[in-house]
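To keep things clear, I will list the structure first and then write my remarks on it.
Note that one protein chain of the assembly has been removed; the remaining protein chains are unaltered in position.
Up next is chain A:
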């Protein structure tokens, strides 16, 4: 489990979800869900609406705590850690509906994310302004690099709230990049994004996985995107892992079809 000695080998388990359970009142949203995400992969997480995909993301990233089960990241138990501590472990997420900070500029949305900013301690602003200023310059440089990468540089000083839906999705991805993450959970990165932007998004994700070794786990309903981008694909249904396999295996599995069509398909056939 050493990450310090160069690049870790692919195939090693990075994120491990073990037997998670979460109830909302009488509804069991996550029902003994177990799966692993390996290093070096872009893993797709699909399933019909209400399968518990977003709830699972919320549990992994510390927004809600599970009723039972454990989440391990790089071998550490991160169950029930607060969200900002999980962020410190270089595990980031985006939201299904982008949650930018609307009354801040695009670049400050990015600069905010940088970790270990000394200027975030109030006394440093008063007592060590030079130090804070130098660090701000560094952070700004990095933010501009990220903006160049996601091709939003022309909107640098625009309010984030004024961006289009697709641009906000790109900004969400950009914010995770500012964190220099090891793993990113993307919640429907392609929803509401037009074809051109989508191509850019797919290109970006592939590039980041290949060149920077960032591991992705993404929820997506657009099957084209999933089939093109993801391997393996995990299928969830009713809070459980239904199956896991290559895109082709998933496509040809009858259980998956049943899950999506709610059993009517099976009934019609039988």
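Worth a mention:
One rule holds for everything that comes next: a residue touches a chain if its C-beta (ideal position, glycine included) is under 8 Å from a C-beta of that chain, and two chains touch if they have at least 3 such contacts; residues count from 1.
Here is the rule we use: contacts and distances are computed from a predicted model.
Of the names listed as "Branched-chain amino acid ABC transporter permease", "Thiazole synthase", "(2Fe-2S)-binding protein" or "Acyl carrier protein", the one that matches the UniProt record for the absent chain is "Branched-chain amino acid ABC transporter permease". Residue A:82 is the one among A:50, A:82, A:165 or A:203 that touches the chain missing from this view. Note on the undisplayed chain: of the listed residues A:95, A:149 or A:260, the one touching it is A:95.
Touching the missing chain, out of A:34, A:115 or A:252, is residue A:115. Although one chain is not displayed, its contacts with chain A can still be listed: residues 61, 63, 82-84, 87-88, 92-93, 95, 99-105, 108, 111-113, 115, 117-122, 124-126, 129, 132-133, 136-137, 140, 157, 159, 175, 179.
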